[in-house]
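For this depiction, one protein chain was excluded, whereas all remaining protein chains were kept in their positions.
Coming up: chain A.
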Amino acid sequence: MSAPTTATPPGGVGEVVHDAPARGRILPRPVTGQEVVLVVVIAALWLVLGLATPAFFTSGSIIPLLVSMSPIALIGVGMTIVIITGGIDVSVGSIVMVSAVVTAQALVDHGLSLPVAVLLSVLVGGVLGLVNGVLIAYGRVQAIIITFGTLNLFKFVGLQFFGSSTVEGIPATFAFFGRGEAGRTLGIPHSFLIMLVVATAAWFYLRHTAGGRHFYAIGGDAVAARLAGVAVRRRSLIAYVLTGLLSGLAACFVIAQGTTSLAASVGSGTELAVIAAVVIGGTSITGGRGSVLGTVLGALLVQTVTTGVTQLGWQSQLSDLFVGLFIVVAVGADLVRQRSRRTS
């Protein structure tokens, strides 16, 4: 049995890297096994859906899919960084809600231009992310507890803007991010493109800059990271602020996807969808490992399942069951890999 050669993927040079990870390659591979599996799963799902429902491969089906996954993937980029540091942020749904209602109200009242409105939304998200970050990094409390609390607090703030009704008559300023003709260039939705740009930048930042690697160091061992000179508190603060900023940007996409009115339920449940996407993408919930690419694929998978269930004519609530199953399978695969790495 020639175990070393069978264990390596085709490509030859992989074997050397596999045997001597410390010398040849400090960074993990650009594309992890989980991501390859995800691509295969998504491709298989698309193929099945394409055969089962002929309408699936039309632009009327693919473009809404890409547009709806963009906010989830965008917040997922921030959430990936937060989870890599060993934290979590369950308040993103409320951040989206506050950003969306403040921006929508400002659009209705003052007729802001597109850049100003985006800036406002992103800033509101950033401020709320800062609240989370300060409490978690400097209050030294568990992230999940604090963000559960701020989930309620932010929701309260958002509801104050809503009054007791919906925001009506939102102008079409955000059509640039929408599903319609104005939201596309060469047939590709702008929101999807923006998400890709942000994700690529984050991928490079996390992988190839010292600052990005610090997030992994914190998640691996916060004490060791601090002793090695990483500004642990400032880094975790940055992670939550980034998540807030991206949630603010995602709020613009959410407004653009909706009608001219905005209901108080906007954003609720987003946090679970985002965490699901991040985990399915192979990021370890215990911190220290993960990639933005996986998160984007995870979001695509979740959205594919949601779209697929609807298109097959099943009850739409059934998609949650599949999302749950995918989470279990993804975490299980991660565990198996972890164990095999430890024993080898």
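Brief remarks on what is shown
Heads up, the rule we're going with is that contacts are C-beta pairs under 8 Å (C-beta built on N, C-alpha and C of every residue); 3 or more make two chains touch, one makes a residue touch a chain; residues count from 1.
One rule holds in what follows: contacts and distances are computed from a predicted model.
Considering only "Heme exporter protein B", "Erythritol transport system permease protein", "Thioredoxin family protein" or "ABC transporter substrate-binding protein", the record for the omitted chain gives "Erythritol transport system permease protein", by its UniProt protein name.
For the chain missing from the display, the contacting residue among A:V36, A:A52 or A:V141 is A:V141, taking the whole complex into account. Among A:I62, A:L159, A:A175 or A:A263, only A:L159 touches the chain left out of the display. Chain A residues in contact with the hidden partner, per the touch definition given at the top, are 88, 135, 139-142, 144-146, 148-153, 155-156, 159-160, 164, 272, 275-276, 279, 285-286, 315, 317-321, 323-325, 327-328, 331-332, 335.
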